[in-house]
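Here you go, one structure.
Note that one protein chain is taken out, while the other chains of the complex remain in position.
Letters are used for the chains, namely A and B, taken in the order the chains are written, and counting of residues starts over at 1 for each.
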Amino acid sequence: MSEVSKIRTFPPSQESWGGEAAFEGMHRKGELRGIIKINQDNCVGCDTCTAFCPTEAIKGSLGVAHAISTNKCVACGQCLVNCPFGAIEQMSFVDIVMEKLADPKAFVVSHPAPAVRVAIAEEFGAPAGELTINRLYNAFEKAGFHNYDINFAADQTILEEGTEFIKKVRYWVLGERGEDLEHVAHHPLPHFTSCCPAWVKNAETFHPQLIPHISGAKSPIQMGGPLAKTWAAEFVWKKDPRDIYMVSVTPCTAKIFEASRPEFNSAYEYLKENNKIPQDTPSFQDIDAVLTARDAAEIFRRKGINPLTMSDEREMETMNVYTGAATIFGASGGVMEAALRTAYFILSGTELSNPDITLVRGYEQDIVEATIPVPLKALNGKVINVKVAVVNGASRNIKEIVKRLTDDKNQYHFVEVMNCPGGCVNGGGQPVRTMGTSWLHPLLPLPLRA
Amino acid sequence: MSNERVLKFPMSEKMFHNINMVTWMILAITGVLIYFKQVGEATALLMMTFHIGIAIVFTLNFVGFVVLNADRFFLMLRNLLIWDADTFAWFKNLGGYPRRLFGIPFGPEEVAPQGRFNAGQKFTYLFFIFMIFGLIVTGWLLYFMAPVLGKTTMVYFFNFHVWGSIIATVMAVGAHLPLAVINIEDFKAMFRFGAGDVPLEDALHHAPKWVENDLVKVSTLEQPLKAHR
């Protein structure tokens, strides 16, 4: 009675990136679509997935095989992880990455997310929440990857987004004006996070009026990609950016979509502009391939690697330095907490006496509201009350937040939105648990328990 | 005496049984058509609507019987739960049916005396009652609470509902129904418009211990009684 189910995958096809038209349905040319598919033979039409879909993208009546409407689907994978029959499948780039790993010219980089380190071990029999950090880095290295922890990029995200938020506070709350604040004049509060690609596609499709509120800062992965091919290529790895093959390892299937967004080739544009690569180089994306945690486990299995048996010892590398703020990104409320730790420090000049802002942690609640008093150094300690909200799971809650803001748009200054209940730890790319009999389990003889 | 008859199925039991039977068959047929993908999507939607609507009748029928006729229900359970030496002895020759129906000389010729239900009926009907209850519970939980149940529970309930109902239907149609037709007096008693009585000879043949222990003469009049519930 394994605790983790096997999920079927399928490779991308030529049509997955769309045709020549600029738009096909809701997708732009080049954006990956059809990332999640329901197997028509295995689906019994039980309607469980329908309840978990945040955008009502699943069609089919009770008892009849269901299908996903590509236009409405945000590729979050909640249907997939909740299907009792494992009838939903994911587009996988495992074969493509395996090929790259075998290519001696390619400098393949694994970019693992915070939520992956507390779940990937489940694929190898560990209990839920088992933390594998150095063991994971060692496993990736043995598989042929170089490591660049997304958490490092997450810290970068906080610095960027925190700065952006503070500018908005200075302009919209404190009434300051200036050249450096011109940009935020077009972006009123509340400020919404942008790191969840399912949330972003949801907003673009169903709540476009929120677009000006969404942070312009990219997600940690989409910062890591450009930094790998510009900063790290030049200052750390000393490699030609064109040889770097960035593979993010995510708890999320929507990240597969995010990486394919045509505008996410910033490194290429920057390098061309600064004449660091020839002008006729064909464009390349910042992130070349996305593997879910399950996909990464599959690569380990194919190569006979078990992260749980790898050594826990490892020298700290520049590319893997991260703070506590970064690692909690994977839990609902984590981005908010991380942003507040830094924003508080910048605005008040002092660190929070207690960095654990449990007030904003999502846990099992749908929407968490909190007010964080921040003393402003620039105004001699005058306190502003920063009103925040954490949306823990998109299903009903995005509409609820929109309703509340329509009622009173000043209700919140900062809103974190995570599509998946509980945060990325419960993402569509994570190991799928069978949720077996909890009290029966300890009574079973050992062979049946594994 | 050809005039002597025994009330075997009171009206409440006939009502329960017959409504149960009709609704069960509609549920089974609609269910199988949908599950085995024998119909197109629009028809499947219609079938499912029937399935749910008839399921309401099926549920109320069972619940109504248990609640409004609790005495009959508990009496029936008591009869089904009498497992004595004669009950187990019945299995030695499966009540004599293989010999009688197919000429297979299985076990002794003598059948151990049975009560209200023979041993085969006891196990079958206990299974049927368990299935009726189980299908009602799993059915409504699947319909209303699928996402809440959790995946493993969902799969167990779903498979119980689909395969349990199929097994029970096969037993009902393949064993229960033919045997009922063979015992034609029981069949007539169950389905006629009127009292569910059988000849005393039949009762003595099939359920001598029931006649001996549970029955009482209700009339000493020459002319027959009017049927009453």
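Everything that follows uses one rule, which is that contacts are C-beta pairs under 8 Å (C-beta built on N, C-alpha and C of every residue); 3 or more make two chains touch, one makes a residue touch a chain.
Everything that follows uses one rule, which is that contacts and distances are computed from a predicted model.
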Assign the chain not included in the display its UniProt protein name, restricting the answer to "Iron hydrogenase", "histidine kinase", "ABC transporter substrate-binding protein" or "Response regulator transcription factor".
"Iron hydrogenase"
Which one, A:T50, A:S110, A:T250 or A:T327, makes contact with the chain that was left out?
A:T327
Of the candidates A:R28, A:K142 or A:R314, the residue in contact with the absent chain is A:R28
Of A:Q156, A:T253, A:Q285 or A:S395, the residue that touches the missing chain is A:Q156
For chain B, which residues reach the chain that was dropped from this view?
3-7, 11, 71-72, 74-75, 77-78, 81, 130, 148-153, 192, 194-195, 197, 200, 203, 211, 214-219, 224-229
Considering the whole complex, not just the chains shown, which residues of chain A touch the missing one?
22-23, 25-26, 28, 114-115, 117-119, 127-131, 133, 152, 154-160, 162-164, 167, 183, 186-187, 194, 200-201, 203-206, 208, 211-212, 214, 216-218, 222-223, 226-227, 230-231, 234-235, 261, 263-264, 266-267, 269-270, 318-319, 321-328, 330-332, 334, 338, 341-342, 345-346, 351, 355-356, 361, 363-364, 421-423, 425-426, 430, 433, 435-440
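Keep in mind that, in the parts below, only the chains that are shown with their structure count from here on.
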Whole-angstrom distance, CA centroid of chain A to CA centroid of chain B, is 56
Can you name the residues of chain B that touch chain A in the complex?
34-35, 37, 41, 44-45, 47-48, 51, 142-143, 146-147, 150-155, 158
For the chain A and chain B complex, residues of the former touching the latter
44-48, 51-52, 60-65, 82-85, 433-437
